[in-house]
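Beneath this line is the structure, given in structure tokens, with notes to follow.
Excerpt of the complex: some chains, original placement.
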Amino acid sequence: HMLFPPNYHLYAPAAPPHIQIKQYPNERLAEDLFIPNQLRETIQKKNEESLQVLPMSNLPDAIDVYHSLYPISQSFEEGSDRRSIIYKAVSNVDGKLYALRRIENVNIPNEKSLAPVNSWKDLGCANVVRLYEAFTTGAFGDLSLVMIYDYHPLSSTLMERHFYKMSDREFPELITEDLLWIYIVELTNAISMVHSKNLAVRTFDQSKIIITNKNRIRFSGCGIADILDFETNEDMESLQKADLRLFGSLILNLAKSTIFPQKIQNLSDLEIVNALGLSSGFKDALKWLLNEEGTIRDFQQIICDQTMKVVNGLQMSCDFMESVLGLEVENARLVRLMTKLDFVSDRPEFQLDHSWSETGERYPIKLFRDYVFHQVDEAGKPVLDLTHVISCLNKLDAGVEERLLLVNQEETSCIIISYKELKNCVEETFKFLRGR
Amino acid sequence: KTVLFANPLVYPSMEHDTQPTAISIDKDDDPLNGVKLPYYSDTLLSAWPIHAKFTLGAMPEKIDPEILHSSKRVQQFLVAPYDHDKFGKRNVSTKFQAIKKLTKNGVKVPKFISERATLETENSKSETLKNQTSMFEYTSRTNNVPNCFSKVEILYSKFGVDDFDFDFYNVTKYAGLETNVSNSYCNPLLQVYRFDPLLFNFAVSSLSQEALESDLLLSELGYLFDMLVKANGKHCCAANFQRLMCLLPEVKKLGLLDDDGRIKDSYGQRRLIQAFNKYLLIRLSTDEKTQRNLQVSSNLDSIMGIYVETIVSSVFCNARERTMDVMHSFDIASLSTNATNHKTIGNSVLTCMETCMNRHVQQQIACSVCGRQHLVEVVTSVAKLPPLLSLNLNLNDEELNELRDTKGWLPSEFYFAKNQGRGFFSPTNDNNIPADHFELVAYVAQITSKEGLNHLVSLIRIDDAPTEMKWHLFNDFLVMPLPESEVMNFSSWWKRPIIAVYRNTAISVPFAFDIFKRNLNDSILYRDHFAEGTRKSRTIEYELLTKEEAPTPGTLVAIDAEFVQLAPAQYEFKSDGKSSLVCPRKLSLARVSVIRGEDGPKYGVPFIDDYISTTVAIDDYLTSYSGIEPGDLDSAVSTKSLVDLRTAYRKLWLLLNMGCVFVGHGLKSDFRTINIQVPQEQVRDTINMFYLKKEKRVLSLKFLVYILLNERVQTGNHDSIEDARSALLLYRKYLDLEARGELQIALNK
């Protein structure tokens, strides 16, 4: 007999309890990384962008081992008129997607200039887009520098987000103090890890900081300056000091957009900071950066409470994602099952195969597919019920003892067969196909 | 004090949800695990075999261009016929192919010469042979461009271009042309004209006379043809020819410079080679007139000139005008039928030729004779066809597609006769009327790859070839014989004829490879001829040859050359430390010195020490190697005796053809940059004489001189006179050691 809790019938909602998602007590906290009820949609859009191709293009078929180039964005290198174009590409070696950055007209004297890549490769920082390799190529018609990074679909730059009108927004996105703090914490993380490896970020250009999720930013141009300026031998200490100063300028630039330009015309940086309508904690932190008063480790101390807030927000986000994942755990199984079923059914080479005819041992599979997918109601209208489909497929997957009555289309004969026997039939056919 | 359950409680799960959740097919949010998986005690059906492996990352497959070309829209879909035999089974999963330069269509790129093992084993020999046979395949099982027609590419090792195994691609005695040169698209056409005896003799005979006042493309062509013959199957480079092409302003204006082969569409590439064809022939004609100081028709006109007569007449007045023009190549365009205004190529090129060569149009002009506006009839007709007829097939892509399906459109022969002033073409001459008989002897074809890349090749009939198959494919540096049936097969989707050359069978002339030796003017060897603008006061370190010293076969001379860099080498670097040479540096001859090598009072005295006047930008003077200082090659400021390249080259070419034997150190690279082919019998290269076989090491001149001659060579900048002299001494030393059998001992030291 069926086992169920006594008051099951008192359930109000449709979904069983194990697949319900808890809402955050404070919605705003959950919005650190993404907007919760848009998470699936965002993920879906990212997947779609990863699949885009350019069917007819003048781009080279392949650059080194990277092919299927699809242009994503274009900008100019700081202080020059060289273009920096980013493509999505597939690696022939490991089949994964990468972002290929091409900087045109670059003269690399020898391979030593490319050595910095090896220092950046193993950084392992969540706020720095990972660099894999770099090389020169003539495939674009000039001498270009190509750098291979991780690919982050659907990302936009800080510049685009806060300073441009884009197709989906009428205005650049407003900057709030909360947002600024999140940026500060994330960039501090990046700078800390970079400095700890005896490297420097060197470029805080807003077109080289990308936003990969709602509030998640990453440096996307690491390694470029190291290669292009390989000859000039600035010492690491002054470069790292400069990092902090540039960091401060970047934050100041972003913060400036919270105030009317007229109000801060002709003011010095420090005066601008004071004029901002933001908390004193923020202003102190910003002034500290602009005054170049210490190292990034010192700065970590100054912002430690904001960092802790980010820790809380990130944990909430992870929790939420896990709860969404709880709804999706069976999808892979269903894909595998349906694929197996489709591999086995209606193969052209089976047309003449006796075992698929009415008397053959594979015929039940044919009837089963009709039972699952080709049901009609009394009026002859197709029944297109996903619940029914999944229910049957689940039973088939498990191979339950429950028996089915399968009728052929002419309604002249029928078979009584259990899910277990059907499962066996499918598996045997699959094995046969593999071994053939 | 805490109490815990010793083991986690194990109670049964619910078998079903009593109220199964509705899962909508439209709403993505409805979780698919709303319907629970029943209890299972066996491996799930959805489980996949553990060891099953899948491969990712392959380049996307392109749809066969032939299918695309033949597709039409039916209802809302693009439909095309499918040929199982051509394209294979349906839904075949293609094997993963890595993007690597190691194989191309299954042909392994031959190893660099330096990589080859010193001892070739039986295995490696048969491997190479198998690989070569694969390379020379002219049919393809996969409906691809056959291997021998696909574009060949030079790969560079760190040792430069000479390390590439060119010989792999050519086992005939007909030299191919390298692609690492500007405007390499010209190569196929240059080969076509090389193999016509009339044109060959014409170009090479022009070398018997001097042409030192200005650059003549005719001379460069002559030198090139001579080089191709002397190479005897070894690869050549049309370097000097193209150097001149790049300097001529009219070439640039006509758009004939190919800017490092930037991607051109197929039509554009065809127009380019046809434009070059027209230009080359006109220019050869003008050059001949310049050289021989002619006013009227030249030899070239008699070889390739198509005489076209135009008669303008009118019924309205007695105005009648008759002009005769000569063209050197003919444009064949498609016919437009008046009926449908649809362009067609007809069933043969002959129809087109007939129409093109016999034109009859009416025009409204303002008559200069009677002063009135009236209609005139303009009748153009071909008066005479030349011995060598060059046709530019000016057809678009669609028309060329039609050509494939029209068998015999480009016939292997035709007859031409005139009847009442009108020319007629016919594929046969059954009635045996008096007519000119022409045979197809060569054509330039455009090869299009599956990826849509185009390059040019030529197919040429060499009547005196030793092989049974007279037709040969010239695909840059890949040269091989082909059966005539394959050559005359125009049905392949990847091959399009662009320029066709017919020859009158009545005129059969043999190649005269030494024709220039008749009345050869060698006076430049005995006098100075400096470049324009060279300063009067100049330092001279040589003593001109006298007539009595005229070289004879076997005369020993020592030579050394210095070079400057026009463009640096281009590399591709990778962050993992690997680097590969993409394009070697471009060098230009800066100075050449030749000294007397015969015993006698003037032994070791230089008689040529030419600094080459250079007008193009120089990237690096390589002063520490070359001894050339900035400004040395600029006629405006130099203190040296500057000479035009054509003058210096002629001197060397004369020495070569008068039989001199050249002694030097590292002559292979010197001759390559000078762009001259010297047969092995006339070369004594000290770099090979003192080569350490076991260690595979070459020794520098400075080192050898120090060790063997106990002399300290100038440690300052290099000086080609000194180097030539050192080489000469080394050669003497070598002969000496050889004679005494002590060479090996010396080497071991």
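A few points about this structure:
Each chain carries a letter (A and B) given by its place in the written order, and its residues are counted from 1.
One rule holds in what follows: a contact is a pair of C-beta atoms (placed from the backbone, for glycine too) under 8 Å apart; a residue touches a chain by one contact, two chains touch by 3 or more.
Note that the coordinates shown come from a computational prediction; the quantities given were computed from them, not determined experimentally.
Each chain type appears once in the view; across the whole complex the copy numbers read A x2, B x1.
The criterion applied here is as follows: only the chains that are shown with their structure count from here on.
Contacts from chain B toward chain A in the complex involve residues 12, 14-25, 28-29, 31-40, 42, 44-49, 55-60, 98-99, 262-263, 451, 570-579, 582-583. For chain A in complex with chain B, the touching residues are 2-4, 8-9, 11, 14-16, 19, 40, 44, 53, 58, 61-62, 64-65, 67-68, 90-96, 108, 110-111, 113-115, 117-118, 133-138, 141, 143, 327-331, 333-334, 336-337, 340, 384, 386-387, 390-391, 394-400, 423, 426-427, 434.
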